[in-house]
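For this depiction, one protein chain was excluded, whereas all remaining protein chains were kept in their positions.
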Amino acid sequence: MLRQSSAMLSIGATHPGLTEITEDVREFVARSGIQDGLLTLFCRHTSASLLIQENAAPAARRDLEAYFSRLAPENGPYEHNDEGLDDMPAHLRSALTATELSIPVAEGRLLLGTWQGIFLFEHRRSTPEREIALHLVGE
Amino acid sequence: MLRQSSAMLSIGATHPGLTEITEDVREFVARSGIQDGLLTLFCRHTSASLLIQENAAPAARRDLEAYFSRLAPENGPYEHNDEGLDDMPAHLRSALTATELSIPVAEGRLLLGTWQGIFLFEHRRSTPEREIALHLVGE
Partner (left out) sequence: MLRQSSAMLSIGATHPGLTEITEDVREFVARSGIQDGLLTLFCRHTSASLLIQENAAPAARRDLEAYFSRLAPENGPYEHNDEGLDDMPAHLRSALTATELSIPVAEGRLLLGTWQGIFLFEHRRSTPEREIALHLVGE
């Protein structure tokens, strides 16, 4: 019989950019006891986001962070700047990436590919504590 | 015992850009009677999309709209232009943002963060009526 499980994950990144959270998510799935189902992560912020990316090459992560810094730069022609120069680009980078991710679970494991990791993408320099809501439905 | 509820939301934006639909979604969740679960919104169009963004600062919304107008401009080197100059950029802006969003629900409430609102991102100037399919699974 299907059931559900949920939790709130608090992540305080030590630096802007990508912080891997795959292990935290795996622990939640293991604790839930649900073997097969669908896991959803939801980032409760508009200046941080979620990303599934290569978990092997640090250079690829640095390139990805640098790319988004160029694509949505701090020195853009923004009207909204009363919360700091990094606030508006943070909203733009969030809009361009994911606020939520759903990942199937089978035999107690996230169906991530070999090279996939789950990352919090922190867009603010102040790296405030972030809440990621976790939801799992399955059996 | 888990059950599900669904509905079709019709939204006619009065202007291109962002239109907040959080209240419509909240009403659907309340009517469903489901207290804990997972809500999914699905935009049935390829020239409009969905976005979770800051619901407080109007300037941030204007900046976000202007940013996407620069990132996927009307005067790009597009081959497909027989449906209007705003058609191809509309597809591109849809591809860069979200066609669907899943949001956990707990104690009858969407687990949105304090500053998060759900928006329809209308990319066509003609602002046609849009259909957003809603699905909620939970108990």
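We just call them A and B in the order they show up, numbering each chain from 1.
Assume contacts are C-beta pairs under 8 Å (C-beta built on N, C-alpha and C of every residue); 3 or more make two chains touch, one makes a residue touch a chain.
The structure presented is a predicted model; accordingly, all values stated were derived computationally and were not measured.
Student: Which residues does chain A use to touch the chain missing from this display?
Tutor: 1-2, 36-38, 51-54, 57, 59-60, 62-64, 66-68, 71, 96-98, 101-104, 106, 111-113, 115-116, 137-139
Student: State which residues belonging to chain B touch the missing partner chain.
Tutor: Against the left-out chain, chain B lists 1-4, 6, 38, 40, 42, 44-46, 71-72, 76-80, 87-88, 91-92, 94-96, 98-100, 102, 131, 133-135, 137.
Going forward, only the chains that are shown with their structure count from here on.
Student: I'd like the Å distance between the centres of chain A and chain B, where a centre is the mean of that chain's Cα atoms.
Tutor: Comparing mean C-alpha positions, chain B is 20 Å from chain A.
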